[in-house]
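Complex shown without one protein chain; remaining protein chains in place.
Per-chain residue numbering starts at 1, and chain names A, B and C are given in the order in which the chains are listed.
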Amino acid sequence: MRDFVVFSVSVLFLLGLGGLVFKKNLLKKTMAFSVAQSSVVLFFVVLGYRHGSRPPLFTFASEGDLMALPSAQVMATATLILSVAVTAVLLALIVLLHRHYDTVDGEEIRRLL
Amino acid sequence: MVSRRLFFVAAILLFVGLLAAALRSPLVCDLPRDVAVDGHYLAAGQMETQANDLVAAVGFDYRSFDLFALSGLVIASSASVVALLRKGGRRA
Amino acid sequence: MDWQTHLPALIVAFPFLGAVVTPLVSLAGRGARHLWFLLSSCGTTVLALLLWRRVALKGAILYVVGGESWDLALPAGLSLPPRIVLAVDALGALIVVVGALLAFAGTLAYLPSDRGTPEEERSFVVLYLLAMSSALAMVVTSDLFNFALFFGLFSLASTSIVTFGKKKGAAVIAAFDALLFSGVLLLLILFAVALLYGRYNTVNMAALARLLRFGFVEKTVLVLFAAALLARYGALPFTSLFTEFLGEASPAAGCILISGTLVGFYALVRVVFSLYGTILGEGALGWVFVVSGLLSISFGLTFGFRSRRFPLFPGFILLAQTGHVLLGLGVALRSSCHVRAMADYGMVALKGALSLAVVSSLACALLFLATAFIRRWTSSEDLVDVGGLAKVLPKTAVSFFLASWVVAGLPPFIGYVPKLLLHQSLFAFNPLLGAVSIAASIGAAVLLARFFHGLFLGPLRVESLSQKEASLSAVLAMGGLLCLLLFLSFLPSWSLTRWIEPSVSVLLDQAGYVKIVLGGGL
Partner (left out) sequence: MRKERQVLAIGVLASALIFLGLYQTFWGHLCPGDGLTGGGSVVFALILALPFSGSSFFDRENRWKLLAVAETAGALAFLALAHVDLGSTLFYNALAGQGGLFGQSLPEGGNVGPFFSSGTIALINGALALLVIGAFGRLVTAFFGASSSEKHRREEEGENA
């Protein structure tokens, strides 16, 4: 099961990376970047999980519960915020490019340059 | 176009194969592993920070220096998007 | 306990405060904002100098963020630090000072000349101060995940300020590519951090340095880090992107970008020497550095000779210098596990690489300022359209000339010291490599002569300058950097013994770095 999750993390990352390399549409490139970033988030979450563990929360917890590792979840949240910030700026740049060139195709834009 | 796709598929297959080979070796997720730092958070974090949510305890107390980077990211992205897009900003 | 205990954290918090308060100050008008920008940047530089002095006096310092006491990294019964620990030793202090000075020069270059919409001007100050804060934070932190976050903040802030005040779309597409590319680098670093976290359950560099056992995961992590940080430093084939991007930058934005490359260099040597250090042994990494150094040199020189766009030229020169630095690092790594070789030439190579990284970033910042101001004043980018500028821009011509002298590595200026050390050690390591390095230096000197001739000599071809040279900020920024270089030139042995040698010794002393954070008892 754990192997499967690590497997899907790497497939997600590679899908994102492939999209970044092979897609010409800048919007699709941004989406591919988000996909790759989500694989990192998934990886952090997997690393924090222990078999049969509960969330690391003492509210309503009972004695002897096994809890997931908290710092992995903190890192996952931080990575999400990073992703949101970078994606927002990328989208803003795309809006600007669309205003200039009336297209979001990367190669087209480079031809018009 | 077709060659590109073929290349992409080949790259994925190669990586998947490498990963499958790597998983045979003792890897990252071998559990139970030594959880020294997280073990400290789980054992003493509640009393040290007086917070029931250990994610908040770790994120806002133990690793609080990260908050500079996180709030900086929020401010930076909003400042740059506003400067790039706001009306009266750039004209086409 | 005096207030200077808090310096490692204040150096991040102070520019952050500056960025946060900027919108409030902007309500009082443009002048107030400029004054505030100058004050924040200057204050940060002063704090950096204080930090450097404190490290020079007291040795390496640590700071436990959020701990009950600033030096209690390990609470009772723990062998790994649970909190984020800031650790500054001689190398860190050196990079902090140089990075802060570069950023301050950028502030001076910004002040009255950059105009845009009000939102753009306000955001520029915010983002510049955030970039400065994150560049310094990347140096002082010893926590790898924290490093990755500040890396992301730096990429974001420094990328978007390049597009401000630009009429063309070329800057926007360059910024898009650069941001996407640094986003991918960030992903690589995050993956590496996650792998280390999964393996050792800590992300503190010093603790990891003590625990690390060389295996499959560690090799993967090393590859990820080396790829990401080499690209951040500006080496390897990906650099055309960085050069293009630097060519689009305004004078102020370029300074912070160059200080970012210096921080990338710092992170690279930190990871290689302090995190991995002796367990690397005689691995292939030394050859990787040598090859990527050779690639960078050849790329920089060939494209420099072929290109006629003079704003790109500081980027090419910086790239060639980066190549030299990487050659030195590679040689030092190759010799690091032989005591004899280390004493013979490895130490000298490391010394040369470190001093060349610092000096060339200062000199290239000066070159960059000169070309960026020329582009702004002549509103032209082609070497064919300008010429004979020495008559109308004498001060810029003098700074450009002296900076090229320093970069070319000729005496009497400071540039010859690192070059001499590097050539000497490369020759001892492998005569062929030494010959290549000397030839590359001569090539760089010819390249500099070509651009100096094209820009400043010959008949004057520009009809009208959009602005007089006498703009105080430009003179101050270029003059300040020039004074710094001249100061170092007059005291080469002082700068070697006070700045470089302590840094080299802390770099080679991996146990010392572990001891700063984890204490001596373990």
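Methods note: a residue touches a chain if its C-beta (ideal position, glycine included) is under 8 Å from a C-beta of that chain, and two chains touch if they have at least 3 such contacts.
Everything numeric in this text was worked out from a predicted model, so none of it was measured.
Although it is not drawn, the missing chain touches A, B, C when the whole complex is taken into account. Of A:N25, A:S38, A:T77 or A:T103, it is A:T77 that touches the chain left out of the display.
Listed residues C:F16, C:F150 or C:F313: the one in touch with the omitted chain is C:F16.
Across the interface with the omitted chain, chain B contributes residues 46-47, 49-53, 55-57, 59-61, 64-65, 67, 70-71, 74-75, 77-79, 81-82, 85-87, 92. Annotation for chain A: contacts to the undisplayed chain at residues 55, 57-63, 65, 77, 81, 84, 88, 91-92, 95, 99. The chain not displayed touches chain C at residues 3, 6, 9, 13, 16-17, 20-21, 23-24, 63-70.
As a working rule, only the chains that are shown with their structure count from here on.
The distance from the centre of chain A to the centre of chain C, each centre being the mean of the chain's C-alpha atoms, comes to 28 Å. For this pair, chain A with chain B, the centres built from the Cα atoms lie 8 Å apart. As a whole-number value, the distance joining the C-alpha centres of chain B and chain C reads 25 Å. Multi-chain contact residues of chain B (touching two or more other chains) are listed as 27-29, 35, 37-38, 41, 62-63, 66, 69-70, 73, 76-77, 80, 84, 90.
For chain A, residues touching at least two other chains, in rising order: 47, 69, 71-72, 78, 82, 85-86, 89, 93, 96, 100. Against chain A, in their complex, chain B makes its touches with residues 4-5, 8, 11-12, 15-16, 19-20, 23, 27-29, 31-32, 35, 37-38, 41-42, 45-46, 52-55, 57-59, 62-63, 66, 69-70, 73-74, 76-78, 80-81, 84-85, 90, 92. In the complex of the two chains, the chain C residues touching chain A come out as 145, 149, 152, 155-156, 159-160, 163, 169-170, 172-173, 175-176, 179-180, 183-184, 186-187, 190-191, 193-194, 197-198, 201.
Residue ranges on chain B touching chain C, taken from their complex, read 22, 25-29, 33-38, 40-41, 61-66, 68-70, 72-73, 75-77, 79-80, 82-84, 86, 88-90.
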